[in-house]
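For this depiction, one protein chain was excluded, whereas all remaining protein chains were kept in their positions.
Labels A, B and C are assigned to the chains in the order they are written; within every chain, residues are numbered from 1.
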Amino acid sequence: MIGPFSIDLSVEVGGIKLRNPVMPASGTFAEGLEKVIDFNRLGALVTKTVTRELRAGNPLPRVVERPGSLINAIGIPSKGVPHFIEKIIPQYAAYDPPLVVSISAPTAEGFASLAAELTLPGVSVIEANISCPNIEEDGKAFAMRAESAEKVTRQLRSATKLPLWVKLTPNTGEIAEVARAVEGAGADAVVVANTFLSMAIDLKTFKPCLGNIMGGLSGPAIKPIVVRQVFQCAKSVKIPIIGCGGISSAEDAIEYMLAGASAVQVGTATFLQPAAMVSIIDGIEMFCLQREISSVTELVHGVVIEEADDQDLAWLSPPT
Amino acid sequence: MIGPFSIDLSVEVGGIKLRNPVMPASGTFAEGLEKVIDFNRLGALVTKTVTRELRAGNPLPRVVERPGSLINAIGIPSKGVPHFIEKIIPQYAAYDPPLVVSISAPTAEGFASLAAELTLPGVSVIEANISCPNIEEDGKAFAMRAESAEKVTRQLRSATKLPLWVKLTPNTGEIAEVARAVEGAGADAVVVANTFLSMAIDLKTFKPCLGNIMGGLSGPAIKPIVVRQVFQCAKSVKIPIIGCGGISSAEDAIEYMLAGASAVQVGTATFLQPAAMVSIIDGIEMFCLQREISSVTELVHGVVIEEADDQDLAWLSPPT
Amino acid sequence: MSLDHSSVTMQPAAAPSAPPPVPWKPSIVAEVAKVVANTAVNAEYRHLVVDCSEIAASARPGQFFQLLCPHPVGEQPFLRRPMSLYGADRTRRRVEFLYKVTGAGTRGLDTIEKGGTLDIMGPLGQGFTLDSKWRHVVAIGRGAGLATLAPLAKAAKANGTKVTAILSARRPELLVSVDIFKRHGADVVPVTDSEQTSGPGNVERILRGLIAEGRCDAFFTCGSIRLMRVQQRLAIEFGLPGQVAMEQQMACGIGLCYCCVRDFNVAGEIVNRRVCWDGPVFDLLEALP
Partner (left out) sequence: MSLDHSSVTMQPAAAPSAPPPVPWKPSIVAEVAKVVANTAVNAEYRHLVVDCSEIAASARPGQFFQLLCPHPVGEQPFLRRPMSLYGADRTRRRVEFLYKVTGAGTRGLDTIEKGGTLDIMGPLGQGFTLDSKWRHVVAIGRGAGLATLAPLAKAAKANGTKVTAILSARRPELLVSVDIFKRHGADVVPVTDSEQTSGPGNVERILRGLIAEGRCDAFFTCGSIRLMRVQQRLAIEFGLPGQVAMEQQMACGIGLCYCCVRDFNVAGEIVNRRVCWDGPVFDLLEALP
């Protein structure tokens, strides 16, 4: 028998120990959430991606909903690095969970210099968003190809001593190769994945629903595709994988962990249920309790692959 | 004023004229549907992919549902070419709409010889399924890369005089390049797209929900991604595009046409509403009537892209 | 392993038809039916009655419908759910189902109230065939099979065939369809786990008795692999015909998707058939567990 307090929820993810495997996804988390959930319950805190350039973000409308999903083209509104260092980082100083700082830049050098500059007290991890589909034209980003992903990771690696997580795009046809390249270049973990480049058209006006024409798809609709990508990456790399895409329940998080994720990020679900992350943490603990799993790490890559047998049987009533 | 009968629903798609732009997606259509809808209403008839090899198909379970989507790993059960020629093709002889025969093979030569053999009376179009994620290991298929897609298309082109449609995979990061390569190699149209390689894990057993471990995602959940892919392909090629992915209403079909599709294929929706294709045809006609659009071809690539303006205004009540 | 998708010959009613005559008419419909009743019959089963079209109401025993289940709170069943015909009334244009709440879809069914609507699609598949020469037949069901076999009672009576229904359940109070069989003049033999009468040994004993009395010209069964095996053995031993209704997960329900295949032993060869289209009723001796 396992007691509720004997379940070890902690995970080791890319150079850092987290009290539990649940953290926000970049761009879906900010100080406002502190009014709804206790930040000290989270595995980590993750900032919105910051860039060196001052950016206004994309034209409106910035989001459009679809069944079970959201398309966003927020862009990366940014008030620049000094503002980030002076105003944003200190906001999280009082909380226990490590702070993960998400960065983006248009060039590999830009990534490296930003990582160097943000290697500061109060910052625990650099998450390199080399995948944001809105940045590069037509969704092409560093994370689309192994070579470009490797190059940017290598430069990032030499620019910072902090644990380095690299966030991949799901829009590539070769995510496992990209993950392997990123691992080879020194990343401590990969985040799988960002949003799917998508489009919606308004039938009244014939115009795109988003000011930016295209945007990134997130939410429950994408989960089956990203679970597959995590599974493929887990076969391809040894560094930890952080699963991200459509997670809104403990079951979703556990499915990702079974596929190979050591931790998970929760994005869009927080928009619908602002306390989603806390419910997911509680749900994972409950699941482990019921299944007598004493450490959540037992779930990681726990999927059971066996030879197909005659599963027909399962569909008939139990024998009398 | 446009009268109901003055709307021209016909479209020219890759070497053949269709009475309307709506047809089934391969693998979601068979003789049984004749009991529910009048096949003569359809733009075309499309067979399940046929292969030269005898295949049993995948182990069970072959489908698993997710919110707004289905993952299938049917495989391509095939009784071989003679059976297809003797039993399947004649089933459709009595219907007016052209018959599109979907083929697949493990090699470019295999594709070509199959296309040649199926260039028969009663067959109007060869649709080359170079994208089925279940065939090649880990979802890799000819359609993942421009080079391999070009090679197989070139061989197919020289093997048949019939209109040649090539069905692409959405799992690649370079679909517009693949479409262009296929166009260059002589395809008459591209079908965008097949299913997204996906995975689901059963939390009771920790086993994959599908006998085949991974399968293809279809249904409403994927629509925003595939609409974007059609839009990108439309900018990249001049040959017609047949949109396919998550279409279940006339609005969905029109959205695809606005993005750049000349015609559409309907798959999973037929499983939920077996008369979906007929409703979609009627709905497109109604839409054209209401918008005073006299030919459905006016919708094709009709999306209006303009400079962003201050769309904030739209959110306030009308001025008094 | 060879593949055999040709339609079974038992009952031609829903077999693929010739090229469509003019004007074309559907023989399977998806329609929004009106719910007349949706009530619990015991701790496990609910009885659903809907008003429907003539086409739907023409369903025959052993056929089934695909129900588009409403979404219960927090769940989104995507596919339709197969449910056997439990009763059909052609003149009142009404069909009935008997279902057990097991997962998301049936939980959704459970939420429908009288006066509400339900999207039903059918009639689907190949049903049971009653040979006019048969005087006495035996129906053996358990689980959802109790629902599937129920409409045989009325059809057999109309055919002048006498039925003995061996109905199996965990406990007596979980038995369903007993009244239907009795109402149509069948002999009902309830067997239950709690009374330790439902084991294959006891059922075999009962069947041997019926065969000895000449009261078993054919077997009809659904819902239990173990009881199917008993009948297969006896069918071979005594040269009796039989039909079994099979279950399998379904997507389309009309033969399009090939997700519902099962293996069958046809003259020693393993062939692959679609339960929704070639079945759900198959020859007893061809069925494999």
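Please note the rule applied: a contact is a pair of C-beta atoms (placed from the backbone, for glycine too) under 8 Å apart; a residue touches a chain by one contact, two chains touch by 3 or more.
The structure presented is a predicted model; accordingly, all values stated were derived computationally and were not measured.
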| item | value |
| --- | --- |
| Sole residue of A:R62, A:K140, A:K167 or A:R180 that reaches the chain not shown, by the stated touch rule | A:R62 |
| Interface with the undisplayed chain - residues on chain A | 27-40, 48, 54, 56-57, 60-63, 65-70, 72, 74, 77-79, 91, 93-95, 219, 270-275 |
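Methods note: only the chains that are shown with their structure count from here on.
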| item | value |
| --- | --- |
| Chain whose Cα centroid lies nearest the overall Cα centroid | B |
| Chain centre separation in whole Å, for chain C relative to chain A (CA means) | 48 |
| Distance from the mean Cα position of chain C to that of chain B, given in whole angstrom | 35 |
| Centre-to-centre distance between chain B and chain A (centres being mean Cα positions), rounded to whole Å | 31 |
| Multi-partner residues of chain C (each touching 2 or more other chains) | 76, 249 |
| Set of chain A residues in contact with two or more other chains | 68, 312 |
